[in-house]
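Every protein chain of the complex appears in place save one, which is left out.
Naming follows writing order (A and B), and every chain is counted from residue 1.
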Amino acid sequence: MGTTKKYWAGLEDLHEKPAFLEGQKKEFNEEIPTEDFLADSGLGKSTTGRRDFLKFLGFSVAAASLSACETPVIKSIPYLTKPEEVTPGAPTWYASSYYDGQDFASILVKTREGRPIFIKGNKKYGAFGGGINPRINSSVLSLYDNQRLQHPIKANEEISWDAADAEIIAALKSAKAEGKQVRILSNTVISPTTQQAISQLLAGINGEEGENAKQVVYDSVSYSGIRKANETDFGKKVIPTYNFDKAHTIVSISADFLDGWLSSTDYQVQYGKVRNPKNNWMARHFQFESLLSLTGSNADYRSAIKPSEEGIVAASIYNGIAKASGVKSLGIDTSAVDEYTKPAVEELLKTKGKSLVIAGSNEEAIQKVVNGINVLLGNYSSVIDLDNPINTFMGDDQATKDLVADMNAGKVDTLLIYGANPAYTLPHSQNFVDGLAKVKTSVYFGLYNDETGTNCNYVLPDNHYLESWNDLNPSDGVYALVQPTISPLFNTRQAQQSFLKWDGNNTSFYDYIRQTWDFYIPEEAGVFSDIWNKALLRGIYKSDTKEISAIEYNTDVLEESTGRILKLASNGGEWQIALYKKAGIGDGGSANNPWLQELPDPITKVTWDNYVTVSLADAEEMGANIYLGEKDPASMATVGIDGYEVTLPIIPVPGQKSGTLGIAIGYGRGANGEKVGRSAFQTDGDGQHIIVDGKPEPVGKNAYPFATFDNGLHLVNYNASFTKLETTYPIALTQTQHTIMDRDSVLRETTLGVYKAGDKNAYNKPHTIAVHEDGKTVQKAVREIDLWDDHPVEGVGHRWGMSIDLSTCTGCSICVTACHSENNVPVVGKDEVRRARDMHWMRIDRYFSSEMTKERGEEEGLGQVEMYAKMEVPSNNPQTVHMPMMCQHCNHAPCETVCPVAATTHSFEGLNQMTYNRCIGTRYCANNCPYKVRRFNWFNYNGYSKFAEVNPAQDSFSRMVLNPDVVVRSRGVMEKCSMCVQRIQSGKLDAKKEGTPVVDGAIETACAEACPTSAIQFGDLNDKKTVVRKNSSDDRAYLALEEIGIQPNVYYMTKVRNIEDNKEQNV
Amino acid sequence: MADKVYYALYKDDEDLKGAARKLVEGGIKVNDVFSPFPIHGIDPIIGVKQTRLAIVAFIFGMTGLILALVGFQYFMISDWPMDIGGKPNVSLLLNLPAFIPVTFEFVVLFAAHGMSLTYLIRNKTLPGMPAENPDPRTTDDHFAIKILQSENSGLENDKVESLLKDTGIVELNQKDY
Partner (left out) sequence: MHKLSEIRQPLILGEKSYGDITNDIVNPIENKAPKGWYILLAISGVIALWGIGNILYLIGVGIGTWGLNKTVGWAWDITNFVWWVGIGHAGTLISAVLLLFRQRWRMAINRSAEAMTIFAVMMAALFPGIHMGRIWLAYFVFPLPNQFGSLWVNFNSPLLWDVFAISTYFSVSLIFWYIGLIPDFATIRDKVKSPVMKKAYGVLSFGWSGKAKHWNRFEEVSLVLAGLATPLVFSVHSIVSFDFATSIVPGWHTTIFPPYFVSGAVFSGFAMVLTLLLIMRKVMHLEDYITVKHIEYMNIVIIVTGSIVGTAYITELFISWYSGVEYESYAFLNRATGKYWWAYTIMMTANVVTPQLFWFRKIRTNVIYTFILAIIVNIGMWFERFVIIETSVHRDYLPSSWSMFYPTWTDIGVFIGTMGIFMFLFLLFARYFPVLALNELKSILRSNGEKFIKK
């Protein structure tokens, strides 16, 4: 229906003035002199001739075409209103904390323009000495993973938070009304506030009466055995705090305490302190284990045992000590292992009260024996602290088992899963999945719509920890804060917020934390806001710890253990599986992280794969490929237990007990094509995901199903079947030659005795050369000879250098990932790594000892050929050395001389600098580098399709993790360690602003900073006071390949082993 | 003025050489000789001076040498000295060993190219130049002597011809201008 309203243009219109009506008809009010214009006679005599016309035409064409070529658009959006704490170009650091259900760490998060880009340990204030591991400093990349679940979903359909809340609250209400069973399945929650939120929610459902809502705590890797043992032995159901830094003797029975066992981030740091030969005493470390673990590779004495023998070994040590201290020994025949344990026992007795015996087994009986040993040795006085226990790993395996049973029985009505991924990590996960189907309402909180998520009704995306508030209580008296460093990237919400909301509590979780803290922190501690702000600033609040109380203990508790141990020992079958946790992948949570997938395993140096490790002897016997390389694939084998069988490549590892199989957990994520991160799946030669019947093929196979449940969850399996197949599988190693070939100018080691004797030449003889001086020939140290002295380095300005202590380097590989994230090192994927094109600026060379040495070769009168051939074979139970290797910044760098375009030159501060945009990529420098640390950009890693799935720089989200201070290298240029020159520059600028000289420690390279044992030191070699300077003149200091005369600026410290000089240390 | 050119063609270089000697003894000025390949020993007879191209080559070589040294001094020492593998770059002399190879190459480069270009230019043999040989056969298997009447104006007209006749010529052409 049209309107009849009329709008007047003005009063004239209203009164219909004739002039106006006249004007209305015309387009323009004024008369336009068209006639006069056209009548203009001048028009005819226009001078615009053909040539002019063509000129104009030409011009317009030129103009048009010119306007077509634009300058490229750079998408950079300035701050409209700049946040006060952000200065573009200057990093902002936040103290926060990391906890993933396995490891806790106090961390510092570096943000640039509001983006977290780097994580390091909070060494100054943090708990556990600020120790971290590769997973922790790589976790910043996971934040930007665009495969994360970006909104809540219900039955794989997007759903709004409000709708989800409403439905779930309704479900909970009805469950409460009908008295149905409600369960919250979570990993160990070490956050008091989160725990409180959960308890509140449960209480709300339970009401006064009613026991139908319960929380079940479940850890993918269980340590319940220790708690149970301590409960029965000491009446304290705790995991004690182990003070490795007080232990003069460390005996570990297959406990990988440097890499994954309990709070290994803590133990790393402590271990570093007691392994420095310069100190008055150096801990002696015995390791009894089935696989060659990182810890074992650092042990002084290492014995390989079968998993089923762990108990026997523990008993044997117990008996040895019991005998000496006149206590009744266990009725177990330990003769088989006594010769192995003898040296350990002797050493333990020598250092009573200052020693530590631990066992990795989750077997209560074994833990009890270990407790017995420690009691006899009186270690509970100082080394083991039962009164300030750690709060991680409180999982209750039995409860979890019961839950699965209940679910399958249809007893569970509503199930909330938080911080756990049981559908992947449970040994019999299928039962769990079936059970889930029977649960009416199942809710999953997680970062991904993963194995568990896809089987739940609701998946509510949790915040990444870098987006969340939280508080953590890793061990008694330690309260750490987690604070957000970026606002949530996606439409996600912290799980804790949901707990509060569903409990009808609408306070934000941040306020909630403050409330709980306010409530719990005692008045006398001071003004709350001060405490809070300080805690926030330092990331931690420490309350005073308890005194260690005396323990009462009765050896009779060991009686029932005896039978159990004997039973276990008898169970041992021909092939026994020992599962382990990898430095990179952990329990599987890091499968989405390309940095960690590409991180070489510290022992096998394999990347991007899961595999079964067997002992060298076994591998030879079954005819599996021993030498693996680019075109030498690994043999395949099937490993099976009844009901589960996987096919994995065989990696022979020296030092492993024959008859044992080692498989890493945490692989085979997303086996049903769940979106758990693109790097969790295999890529082919073209970099595309390998699709097998519609699903991308995951990297590696899931090993959790091999775990056994026998009064607790054990990552071992005593009876497995193993058959080698004829098929092979390409494997990507970063190191294919495993022995040092007795090249002592590269690697130097000695024993504590020799070192303490104090004669440098006995273990660290400087290279000399015969020279003529005033008429006669004299032997002169290579270091004093200089072919050209036109560029003196001594005492001229700064001279940046490093010292690397091979004694305290444990090979943990944190430096590798730290360098990776600091310097935007490209990820290249499996196929390229296999072609020996890994791009790591910082790598760790791992060398096994060989039976054959030059000496022995001469003794046996072997020919050179034969001798060297034998040298390539590692011995069966080798000594291991981890040697971090990066650009040595030689003062007479061979790489510089050969570059035709002077793209690599020497700075006046001793740095060998690489000018990327001058480099034309002849690779001559790389050929001429004796350390082979130069890395060439074979492809355009941040653009070429082959790397789309693996290289973070190719994805618009992950790209945000790149360090803006370091250029992303283009195709065809050489790159290498720059000693974090960007940090040196900013450090110098800061000092300049201060008006002071650069103080030692003010500038740290990423690797030095990350090193938990401070094995890597960085500083100014020309500053007499610096640590590196002191180290460089230390007796142990040597330059790798010194005799070539290239004068490196990186000093290595001879590795000192705490072993008897005359004895054969590894049996 | 009108002039007359004689082209005496021979089938053998030795004959030509003999003829030339005879003519010269007869006081006749031989203007030029055309041959398919160098006739050794003809030059002194007809009075062609030895070329000085070798000297040219030497001069060019020296230029190359100097240029190279100046270049090194400027590039590596004075303009932007760099610490390259600790090698001395404070003075040309200290760093010279590393420069020897390129210096040598420069010398050869300049000498060779300089001389060759001079050679072509002096010859006026350049792309597109017209050929001057009187008879196409002189690049194949014939040899020609060129005599200008004007150069021998002292002699009576038939003297040249008569002399040429009995030098075993295979052909005698005359041209008038």
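Criterion: a contact is a pair of C-beta atoms (placed from the backbone, for glycine too) under 8 Å apart; a residue touches a chain by one contact, two chains touch by 3 or more.
In this text, all values refer to a predicted model and were calculated from it rather than measured experimentally.
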{"item": "Chains in view that touch the one left out, judged over the entire complex", "value": "A, B"}
{"item": "Identified contact with the non-displayed chain, of A:765, A:837, A:856 or A:959", "value": "A:837"}
{"item": "Residue in contact with the excluded chain [from A:921, A:964, A:987 or A:1001]", "value": "A:921"}
{"item": "Residues belonging to chain B that touch the chain removed from view", "value": "11-12, 14, 32-43, 46, 48, 50-51, 53-54, 57, 71-72, 75-76, 79-80, 82, 84-85, 87, 95, 98-99, 101-102, 104-106, 108-109, 111-113, 115-116, 119-120, 122-133, 136-141"}
{"item": "Positions on chain A where the hidden chain makes contact", "value": "629-631, 735-737, 739-741, 743, 745-746, 832, 835-838, 843, 845-847, 864-865, 868, 883, 885, 894, 897-902, 918-924, 926-928, 930-932, 934-940, 944, 970-974, 1041, 1044, 1046"}
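What we mean here is this: only the chains that are shown with their structure count from here on.
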{"item": "Between chain B and chain A, distance of the C-alpha-averaged centres to the nearest whole Å", "value": "78"}
{"item": "Touching residues on chain B, where the partner in the complex is chain A", "value": "82-90, 94"}
{"item": "Touching residues on chain A, where the partner in the complex is chain B", "value": "787-788, 790-791, 890-897, 899, 902, 905-908, 1047"}
